[in-house]
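For reference, the structure discussed in these notes is given below.
As you look at this complex, bear in mind that one protein chain is not there, while each of the others sits in place.
Chain naming follows the written order as A and B, and within any one chain the residues start at number 1.
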Amino acid sequence: MNDLSNLSALELRDAIAGGTVSAVRAVDAYLEAIARREPAVGAYNEVLAERAMEQAAAIDRKRQSGRPIGPLGGLPLAIKDNLCTSYGRTTCASKMLANFQAPYTATAVARLEAAGAIVLGKTNMDEFAMGSSTENSGFRPTANPWDASRVPGGSSGGSAAAVSARLCAAALGSDTGGSIRQPAAFCGVVGMKPTYGRVSRFGLVAYGSSLDQIGPVTQNVADCALLLGAIAGGDPADSTCLDRPVGDYLIELEKPIEHLRVGLPREFFSQALDAEIASSIRLAAEVYQSLGATIVDVSLPHSRIDVDGEGKVSSYAVACYYIVAMAEASSNLARYDGVHYGHRTARDVEDIVDLYCKTREEGFGSEVKRRILLGTYALSSGYYDAYYLKALRVRRLIKNDFDAAFGHCDLLLCPVAPTTAFRLGEKTADPLTMYLEDIYTISVNLAGLPGLSLPAGLSKTGLPIGMQLIGPVFSEDRLLRAGRMYEKASGVSGLRPEMTKK
Amino acid sequence: MSRTIEPDMVRHIAKLSRIELSEEQLATFGRQLADILEYFDKLAELDTTNVEPLAHAVEIHNVLAEDTPRPSLSADAALANAPQRDGDFFMVPKVIGDSL
Partner (left out) sequence: MIDAADNVTPVIGLEIHVELATATKMFCRCRNHFGDPPNTNVCPVCIGMPGVLPVMNAKAVELALKVGTALNCTVAEFTKWDRKGYYYPDLPKNYQISQYDLPLSLNGWLEAPLAEGAVKKIRIRRAHLEEDAGKNVHDHPAHTGVDLNRAGVPLLEIVTEPDMNAVEEVMSLARAMHRLVRWLGASEANMQMGQMRFEPNINLHIAHGGAIHKTPIVEVKNLNSFRALERTVEYEIHRQYEAWQADPDGFRLEKMGKQNRGYDDAREQTVFQREKEEAHDYRYFPDPDLVGVVVDRPWRERIRAGIGELPLARRGRYMDGYKLTFKEADALTQDAATGDLLDSAVAAGADAKRCVNLLLGRGAAIANERGCSIAQIGITPAALAELAGMLSGGTINATAAAKVFDTVVLESGSPMVIAREQGLLAVRDGGAIEAWVDTAIAANPQAVADVQAGGKQQKKAFGFLMGQVMQLSRGTAEPGEVQRLLRSKLGIPVTD
């Protein structure tokens, strides 16, 4: 066994548990991969090599003395840099928090570690998770391992690139409007946004609090089930996290779902969708059909995508999502003011207001500023009803559409993003074109539903194409099983970019 | 029907947001904000009379914690990330009074 990166997380877990591979060797192999390939990818903001090696040695000692090492014992994982850790830094890829050291660890990360996982490092992202390409990182962009001239997607671009380039066994990301699922699709890996309230948000630096969820980014569906099982479940530190029992997502994973009804939301197959992606999704539908599933035509009218005569794309859901997310963000990010932690301006200031204004001017990048300004506008007196309140009403309509659709099918099959990975710099000039990246993913966050993104093959140009499965609340087990059905039948799983084969 | 946002309005919003903007930024943001707001105006097409606003997608209630103290941070740990401190206080330029 000379190349450990051939192993999925589940396989590596079994190898470590079985004693054929030591945790130290696993960490070492990934550190070596990082030394080799990370310079070309730029997935990590910080690699915690020393700590990871110590943790690995501790796991090995535990195993040798016959003590249990946990269901993730020895697995080297990457963590998005908006998940607080009491070691290293938590920067959110922002100058504002470049030196922030949290005195606490996010519940999801703490649960992974309690299950024996080892944190290899913190991954790059769009600043404060605002973006769809990781180009908004306050430090530097991350490259797509399939084509270094292309973006890995975002905002969890660092986590998706790290998994894709085999710079970790698996990773955690966060998803507010598609931030796990879209980069997973761009990088040819699996990503899940769980039901709102399935995973504790404690320690996840808030962007849009009513939309944010933490989820796994993995090589395949089984790894996704493994990680989700470790992080899901109620948490007294998060009142919005439901104290509902967590099943063993792996136990029935290989068992196909009988009489599955797969819904295709007709509004998602408009001219805004890349033809190659559209045919991939239809092909996936045929795979399900061949497995005995029924394909149902369903409608999500308020998630409709309109294209006008000039080719301008618009969507109620996109407008609704950005208003809600920006309003919440404007409030969530008010705390970064240079008083209690984080960046403070070194310029002379007249008074406290001047200190706030200069600190925030220096600490935040353009996209963050844009969203704070828009969110402030949407909540300010005179505009609240027309924007914020209106968006909340439309949000209900969007959720009602899903409820109605799930009356006719068990899950939805649809695209993740309108295109495959685009070129670095291609969409940075106009913020609106970037916002449209989220067109197929944001409704899921607005409705609080779980969504699974998994590879559906490669384009003619050799870029990964993703497909998305969406289910009713708390149907993660169903999505994982359905995802596994597709993986098995199609053989599309564990895609690896060229760079990992050298 | 492209609209603009008056510089004064952008300035007001920037002040509310506590973000210093140069004249140049003011102009750029003004244009971009106008474009995005125009996009947001699409929602006005929808009739939402009698539609209840939805703030939380998963509606739960009454999650309360027992009133039992847990250890706090030490002052040093609390101030470890502070840009400037004065003894065990966070230090800021002179302000008047308390906010509440």
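The definition used in the following text is that a residue touches a chain if its C-beta (ideal position, glycine included) is under 8 Å from a C-beta of that chain, and two chains touch if they have at least 3 such contacts.
As the structure is a computational prediction, the values presented were derived from the model and not from experiment.
K.L.:
Which one, A:78, A:97, A:421 or A:469, makes contact with the chain that was left out?
P.N.:
Counting the whole complex, the residue in contact with the absent chain is A:97.
K.L.:
Just one of A:113, A:126, A:337 or A:367 touches the chain that is missing; which is it?
P.N.:
A:337
K.L.:
In the whole complex, not just what's shown, which of A:155, A:240, A:315 or A:468 touches the removed chain?
P.N.:
Missing-chain contact among the listed residues: A:240.
K.L.:
Which chain A residues would touch the chain omitted from the figure, given the whole complex?
P.N.:
Within chain A, the residues touching the omitted chain are 82-84, 90, 92, 97, 100, 102-104, 106, 201-206, 208-210, 236-240, 327-328, 330-331, 334-337, 339-341, 352-353, 356, 376, 379-381, 384, 388.
K.L.:
Spell out the interface residues on chain B facing the chain that's missing from view.
P.N.:
On the side of chain B, residues 15-16, 18, 55-56, 60-70, 72-75, 78-79, 86-95, 97-100 touch the unshown chain.
Definition applied: only the chains that are shown with their structure count from here on.
K.L.:
Considering the complex alone, what residue numbers of chain B touch chain A?
P.N.:
10, 13-21, 29, 32-33, 35-37, 39-46, 48, 51-58, 60, 63, 65, 73, 77, 80-84, 90, 92-95
K.L.:
Write out the stretch or stretches of chain A touching chain B in their complex.
P.N.:
Of all residues in chain A, those touching chain B are 99-101, 103, 195-197, 210, 236, 239-240, 242, 302, 314-316, 318-320, 322-323, 330, 334, 337-344, 349, 351-358, 360-361, 364, 369-370, 372-374, 376-378, 380, 386-387, 389-397, 399, 431-432, 435, 445-449, 473.
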